[in-house]
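The complex is shown incomplete by one protein chain, all other protein chains being positioned as in the whole.
Our next item is chain A:
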Amino acid sequence: MEDNVGYKILYKKELCQNQYEIRIKAPFITKNAQAGQFIILRVDKNSERIPLTIADYNRETEELTIVYMAVGYTTKKLSKLGVGDEIEDIVGPLGVPTHIEKYGTVVCLAGGYGAAPCYLIAKAFKDAGNKVYMIMGARNKDLIFWQDKMKNACSELFITTDDGSLGTKGFVTGVLSDIMAKEKVDYAIAVGPMPMMKAVADLTRDKGIKTEASMNPIMVDGTGMCGACRVTVGGEVKFACVDGPDFDAHKIDFDEVINRTRIYKDQEKRCDETNCNMIKQAVELENSMK
């Protein structure tokens, strides 16, 4: 076992505008990582802790892949690092892995930069013998990435764009409705902006399709010691970092979760006036509700 050696960036690629893929040597994370889990990262000594989902991993090479959007102060700081640079702290794998079993027909819905974590999830469901549909949605074609990788992870890949510049015009929920009209869906999982996950839950609720959503509330430690990430599920308070991040989407109090992501809006604005994370989320929220 090596001593803490720092977390060196081995590979970096701009996948599309403001979205980056990086690979990092992180033996303590790749050892036990599974689909649906996340890490907490601190870019440098003067950095906050931010959660990012594990997009891929390789146990042999001990390489961890994460995909992130450079939108706020910290992710922008991260995007300034290049191959050979070191990230100060990464801890994980955190959270409960996505529960994988053979349901039959599974639909994975990936919205915006929520797409990356869906890769491992879809792959795990496929490996477990499910028929896996993946629906990837974005504002326009320039924001769609990993098409080939995603195609390999599922049985059939659908792409939707809000402006119709690639795939079907519209939201992921449109394609989900089409699939539900044609065949029986046994399980759905949504990863993306809150309003998108909420819309998916509303669509599957009446049909009684078991649906999970991967929550992304504000986190600090990510290990269950503070409760910043609390979410009400079926009337009970849960900590997304240790009880989730996946929860029964039909039981999540989405309005409360969305409200809780607004806590530091003013502070974040001050931290990064022009391009903060919360502004981005607000934009995403507006777009997806249009």
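Here, a residue touches a chain if its C-beta (ideal position, glycine included) is under 8 Å from a C-beta of that chain, and two chains touch if they have at least 3 such contacts; residues count from 1.
Everything below uses one rule, namely that contacts and distances are computed from a predicted model.
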Omitted chain, identified by the protein name its UniProt record gives, among "Multisubunit sodium/proton antiporter, MrpA subunit", "Cytochrome d ubiquinol oxidase subunit II", "Phenylacetate-CoA oxygenase subunit PaaI" or "NADPH-dependent glutamate synthase": "NADPH-dependent glutamate synthase"
Residue of A:16, A:81, A:166 or A:242 touching the missing chain in the full complex: A:242
Omitted-chain contact residue, chosen from A:10, A:91, A:166 or A:180: A:91
Which residue of A:17, A:32, A:61 or A:147 touches the chain not shown here: A:32
Chain A, residues in touch with the chain not shown (by the definition above): 1, 3-4, 28-29, 31-32, 42, 46-49, 73-74, 88-94, 220-221, 223-228, 230, 232, 237, 242, 256, 259-260, 262-264, 266-268, 271
